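Take a look at the structure set out below.
Note that one protein chain is taken out, while the other chains of the complex remain in position.
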Amino acid sequence: MESHESQSYGALWKIWGVLLVLTAIMVFVDAMGLPRVLLLVILIAAMLTKAFFISSQFMDLKHEKLAVGISVAFSILFFGALLFALIAPDGVAVLHGGR
Amino acid sequence: MNWSGGVAPLGMSWQKLMMWIFIVTDGLLFAGFLAGYGFARTGARSWPDQQEVFHLWFISLMTFVLISSSATMATSVAAARVADWKKVASMVLATAGGGVSFLAMQAYEWGSLIRDGVTLGSNPWNVPAFGNYFFLITGFHGTHVLIGTIVLATLAIRVRARKTTAAGVELAGLYWHFVDLVWVFVFTLFYLV
Partner (left out) sequence: MTQVAPAETPVHQKQRFLSRYVFSTDHKTIGIQYYLTGGLMGVLGAFLAALIRLQLTWPTTQWNFLAKLFPTGMEGGFMKPEFYISLVTMHGTIMIFFFVSLVLVSGFGNYLIPLQVGARDMAFPFLNMLSYWTIVPAILIAAASFFVEGGAAGSGWTAYPPLSAVPSAAPGSGLGQTLWLLAVALFIVSFTMGSLNYVTTVVNLRAKGMSMMRMPLTVWSLLIASIIGLLAFPALTAAAIMLLFDRHLGTSFYLPAGLFIAGKLLSNQGGSPLLWQHLFWFLGHPEVYVLILPALGITFDVLVPFARRPAFGYRVTVYCLVAIAFLSMVVWGHHMFVSGMNPLVGEFFSIGTLLITIPSTIIGVNMIASLWGGKLRLTTAAFFAIGTISFFGFGGLGGLFLGNAAADIQLHDTAFVVGHFHFMIGGVTMLAIFSGSYYWFPKMFGRKLSELLGKLHFWMTLVPFYGIFATMHFYGLAGAPRRYYNLSQYAFLEGVRWMPIVITVFAFTLIAGQLLFLVNLVWSLWAGEKAEANPWEATTLEWSAPSPPPHGNWGENEPVVHRGAYEYGNPDAKEDFVPQTVPTHQVPAHS
């Protein structure tokens, strides 16, 4: 078993609160009717922040070696984003040309 | 990090390392689904307005339940580290309960959408891709929640019998937090964007 400071329960429930606040903000912003790009930026930023808190605090990545967190985050986020970024132009083309 | 052999360089048991690698592959599975969803939405002439189609307050409640279950799970892992097995058992059960609630709410959501005419083949807004991706992505996420709930129920029984280790609870916790993490992405990209 790895030896490090045990997380105090209070700290965990503080994170819970942060996550809930972020979620509430996201839901309200969504209903505000903002311009599309601004909405996307805010929502994705909030989403990634939530993901960061869950992975680093709940999944304890902040106590593991940095290499682990970077590898996990990079693998999923980079390749996920890459897949979307290189497939989307074809989506746009389908929209305009219909293939 | 000590890469010279004879030690675990990442300070992680092989079990935990395997769980993290599994989490990456499962995460990429959902990334594949979401990339397809992104493709479909970029190429769609129109898309149903989520504010109208979904009861977003209800979905937010589901999100609250799942996040809370993640908090109870993290508490149980912390309790396991100080061998407070009573607390571990109660927190694991609470987490499992959260899972069951989430699934029930998801089932209700599915039921209400199906009643509104959303099927795998068609829907009232004439964008079949919407129904396709909705049922696919929430279905796969729900399946992961179900599997996690079963694992947690088993874990709770074993904790009662004092047959688990803190490492075992932590492994289950990693899986459960992963399921919550996927929901963070699905909730944002499917329900809000």
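In this document, chain identifiers A and B correspond to the written order of the chains, with residue numbering beginning at 1 in each.
Everything below uses one rule, namely that contacts are C-beta pairs under 8 Å (C-beta built on N, C-alpha and C of every residue); 3 or more make two chains touch, one makes a residue touch a chain.
As the structure is a computational prediction, the values presented were derived from the model and not from experiment.
Undergrad: Touching the absent chain in the whole complex: find that residue among B:Leu10, B:Ile114 or B:Leu146.
TA: B:Leu10
Undergrad: In the full complex, which bits of chain A touch the chain not displayed? Write them out.
TA: These residues of chain A touch the chain that is not shown: 1-2, 75, 79, 82-83, 86-87, 89-91, 93-94, 98-99.
Undergrad: Could you please point out the chain B residues that touch the chain left off the display?
TA: 3-15, 17-18, 21-22, 24-33, 35-36, 39-40, 43-44, 119-121, 127-129, 131-132, 136, 140
To be clear about the criterion, only the chains that are shown with their structure count from here on.
Undergrad: Between chain A and chain B, tell me the centre distance in angstrom, where each centre is the average of that chain's C-alpha atoms.
TA: 14
Undergrad: For chain B, which residues are in contact with chain A within the complex?
TA: So the residues of chain B touching chain A come out as 1, 10-12, 20, 23-24, 27-28, 31-32, 34-36, 38-45, 50-51, 56-57, 60, 63-64, 67-68, 70-71, 73-75, 77-79, 81-82, 165-167, 170, 173-174, 177-178, 180-181, 184-185, 187-189, 192-193.
Undergrad: Within their complex, state which residues of chain A touch chain B.
TA: Spelled out, the residues of chain A in touch with chain B are 1-2, 6-9, 12-13, 15-16, 19-20, 23-24, 26-27, 30-31, 39-40, 43-44, 46-47, 50-51, 54-55, 57-60, 64-65, 67-68, 71-72, 75-76, 79-80, 83-84, 87-88, 90-95.
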